[in-house]
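First the structure, in the form of structure tokens, and then the observations on it.
All protein chains but one are shown at their positions in the complex.
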Amino acid sequence: MDILTLQSALPTYFAPWVQALDLQVESFAADSVLLRLPHSDQLSRTGGMVCGQAMMAAADTAMVLALINHFGEFRPCTTVQMNSSFLKPLSKQDGLVEARVIRAGKSLAFGEIDIRGAHDGKSVCRASVTYALL
Amino acid sequence: MDILTLQSALPTYFAPWVQALDLQVESFAADSVLLRLPHSDQLSRTGGMVCGQAMMAAADTAMVLALINHFGEFRPCTTVQMNSSFLKPLSKQDGLVEARVIRAGKSLAFGEIDIRGAHDGKSVCRASVTYALL
Amino acid sequence: MDILTLQSALPTYFAPWVQALDLQVESFAADSVLLRLPHSDQLSRTGGMVCGQAMMAAADTAMVLALINHFGEFRPCTTVQMNSSFLKPLSKQDGLVEARVIRAGKSLAFGEIDIRGAHDGKSVCRASVTYALL
Partner (left out) sequence: MDILTLQSALPTYFAPWVQALDLQVESFAADSVLLRLPHSDQLSRTGGMVCGQAMMAAADTAMVLALINHFGEFRPCTTVQMNSSFLKPLSKQDGLVEARVIRAGKSLAFGEIDIRGAHDGKSVCRASVTYALL
């Protein structure tokens, strides 16, 4: 795996509206990927807070890249369920989105995502997802 | 409450990227609102399937409008947690997003969202949310 | 389907500790079952409040019966994920546990559960579950 392959998955497999998040692949490890969600007025409500909708979308998207990283290639899959908790606001800073494959079986994969502030390092959103592998 | 007030909450309280969903308030009832999520290439992956990220964002957004409808005015609130299940794809048709307030207490509100195809009427996504009332 | 078949599934397929909930099948419909969770000191914390653990266990158990009702027979399945929201306490009264199959596909089934007070009829717990059909 390499960063360019993961980065190029974004325009290949995702809707234009998701691409507008402008996610940047920062790094990857055995079972995880790390993406940057750049702060932007487009994603913010008044006060510079990144909207929760953008964080959920970033989390779900990052998890697909974590599965590509895990399998070594894109495998068709569909999100079955996603649960997101919002711990505190993400304000006036980029988010770092870490998606980790917890378990990948034959037909189901489980993952967890943590989003933290790029500046202060504090967790702002935690999510867990279930994917069906097609 | 009236449809115009609910519709105008979208540009007032939501990030531009969420406004790009182009949600349209169709109707409201005692404890629920119904929004249309127009089908669009911007929100679709190959094959005309609406991306899950757009459905989660529409669900969360619709719930805020359901709370405005419930309280008769906008009250500051924040999403604490959201759980979404994806039952089947939403393909080549608008979505109808129905958000319902299940319970609103002093500090917490609970809601549920159903998204179904505008053409075939089939449920494609069901979500439950917890909001903190500030 | 008949009530006796559903009731007899409880000692057949569930652990003794789950049977100790003493769930009673009250009725069933096309895609749902209704069970009674009798109030008991064994399930209660101080103040007569039914513990959340018992409500989650009742919800999960009721859903298995709803699937038996849906398929007309027991099919091996496993809970993949369950999300529970606790709206208000259930105090000094039985609970009525309604489990509904929302969608049953080839490999996954989705269901929703509502628990309300048998006396006052108020919703106290809402849950959604995903099952893998084996």
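A, B and C are the chain letters, set down in written order, and residue numbers restart from 1 in every chain.
What we mean here is this: contacts are C-beta pairs under 8 Å (C-beta built on N, C-alpha and C of every residue); 3 or more make two chains touch, one makes a residue touch a chain.
Because the structure is a prediction, the values reported are computed rather than measured.
Undergrad: Pick from C:Gln7, C:Gln24, C:Ser44 or C:Ser91: which residue touches the chain that isn't shown?
TA: The one listed residue touching the chain not shown is C:Ser44.
Undergrad: Of the residues A:Tyr13, A:Phe28 or A:Phe110, I need the one that contacts the missing chain.
TA: Of the candidates A:Tyr13, A:Phe28 or A:Phe110, A:Phe110 is in touch with the missing chain.
Undergrad: Considering the whole complex rather than only what is displayed, give the residues of chain C touching the chain that is not shown.
TA: 13-18, 20-21, 40-45, 51-54, 56-57, 60-61, 78-86, 89
Undergrad: Suppose we count only contacts with the excluded chain; which residues of chain B make the list?
TA: With respect to the unshown chain, the touching residues of chain B are 80-81, 83, 107-108, 130, 132.
Undergrad: Residues on chain A that touch the omitted chain in the whole complex?
TA: 83, 85, 87-88, 102-103, 105, 110, 112, 123, 126, 128, 130
Here, only the chains that are shown with their structure count from here on.
Undergrad: Counting only Cα atoms for the centres, state how far chain B is from chain C in Å.
TA: 28
Undergrad: What's the distance between the Cα centroids of chain A and chain B, rounded to whole Å?
TA: Taking the average C-alpha coordinate of chain A and of chain B, the gap between them is 21 Å.
Undergrad: Can you list the residues of chain B that touch 2 or more other chains?
TA: Within chain B, the residues that touch at least two other chains are 83, 85.
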